[in-house]
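Presenting chain A:
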Amino acid sequence: MADALLSIRDLAVSFQGREAGGSRPLRGVDLEVGPGEVHALVGESGSGKTLTATCVLGLLPVPPARIEAGSIRFQGRELLGLAERERRKLRGRRIGMVFQEPSKYLNPSMRVGEQIVEALILHLGLSRRGARARAAELLELVGLPGGRQILRRYPHELSGGMRQRVMIAMAVSCEPALLIADEPTTALDVTLQRQILRLLLELRDRLGMAVLFVSHDLAVVHGISERVSVIYCGKIVESGSRERVFGRPLHPYTQALLASVPEASRRGTRLAAIPGTVPDAAHVPAGCAFHPRCPLAVEKCRLEVPALLDYAAGPPGRAPAGGEAGASSHLAACHLAGRS
Partner candidate 1 sequence: MRRTFLLALAAGLLIAGLAGAAPKPLTWALSGNPDSLDPQKTAGTLTFQTVRSLYDTLVEPDAKGQIVGALAERWQTSADNLTWTFTLRKGVKFHNGDALTSADVRASFERIKNKEFASPKASEYAAITSIETPDPSTVVFKLAKPFSPLLAALASGWGAILPKSLIDSGHDFSSKPVGTGPFVFKEWVRDNRIVLAKNPDYWLKGLPKFDSLIFQIIPERAVQVQGLIAGQIDGSDIIDQEDVPMLEASGKVNIDRPLTAQIFVLAMNCSKPPLNDLRVRQAVNHAIDKQAVLDVAYGGGKPVGTFMNYGNAYYRDFTSLYPYDPAKARSLLAQAGVGKDTVLEMVLPANYPPHVKAGEMYQEMLSKVGLNVQIKLVDWPTWLKDVYTAAKYDFTAIAHTGKLDPDGTLSGYGTEKRYVRWINATAADYIAKGAGAVGEENRKKLYDQAMMIMAREVPFVFTGTSYRRVVTNKRVKGFRMDPILDTYDFRHTELQ
Partner candidate 2 sequence: MVPGDPALVIAGVDATAEDIAAIRARIGTDRPLPAQYLDWLWRVVRFDFGTSLTSGQPVTALIFERFGLTLSLALLGMLISLVVALPIGVVSAVRRWSFWDYLGMGFSQAGMAVPSFWLGILLLLALAVKIPLFPLFGSGSLRHLVLPAVALGIARAAVLLRLTRASMVEELSKEYVITARAKGLTERMVKYKHALRNGLLPVVTIAGIQLGYMLGGAIIIEQVFSLPGLGRLFLFGVYQRDFPLIQGGVVFVAFAFSLINFLVDILYSVLNPRIRVG
């Protein structure tokens, strides 16, 4: 897809060190985010979803971690191998990021205003006054009326919801083309969660940016995304539009995940639990990483890593990794996909 905003191909990351034991938390991630699209990356803890986001921003702690292979193209530019100076210019300017716990991700001893303003001055070259005015506007934009007063506050003087709005204001301050939101509502209560999700969607509409929404919560992903990628053990196992992935999941893992969510509508029925546990990055099974827990696994699954193929058209037509089939594609990495 030539006009993809962000295109990750075959990204592999390993961790060195005694305790990490040479683990490979990312084993070839393929991901495409189109302009203005809300793309959800969903997976369990340790699946590599946050790490993928970190790689895009270029904030990987380099001594223990190492990018083994792959490419990350953003707005047509290869990010891997780019000088740190150049990458820094993208961070905050073209790619914004919102994190899970706003209370931790804000500098506790710095006024909110200063934290918003510094990126504006750095990236947009605004004067301090101009930056402050812009910051106040941004706070209004994220639903914090009376922004000027809030600029003078310290993070601890704000409620959890307000802090997350401030984080979002910071992330979108330079009107980035891509906003990475890493579990932005996990630490919030449900009522606040919905507000923040609405805010993200509205901002997307107003600023025309794409959102890479990283989450473990299938219900939230269902509520917000346009496209969904499911990651398991450092590899994308399924990717497609929200309707396709939730409506007709191809990968047994996706299917099992969806069936395991408790909801009122399922009262009285047993949940479809996935047996076993998520393997840690140092002990990923050979072949399809999911095969030990997969009820359908056959011999081939044990031996051969399945390729990510496009099943949108029905029969398993082999598509090059990354899928050039565009927005309508439905990729899955399973030997058995589409058979049953």
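Criterion: a contact is a pair of C-beta atoms (placed from the backbone, for glycine too) under 8 Å apart; a residue touches a chain by one contact, two chains touch by 3 or more; residues count from 1.
A word on the picks: all candidates are chains of the complex that A comes from, given by their letters.
These figures come from a predicted structure and were not determined experimentally.
Chemist: Can you tell which one of 1 or 2 makes contact with chain A in this complex?
Modeler: Per the touch definition, chain A is in contact with 2.
Chemist: List the residues on chain A that touch candidate 2 in their complex, please.
Modeler: Going by the criterion above, the answer is residues 57, 59, 88-93, 96-97, 99, 101, 104-111, 118-119, 122-123, 154, 156, 167, 170-171.
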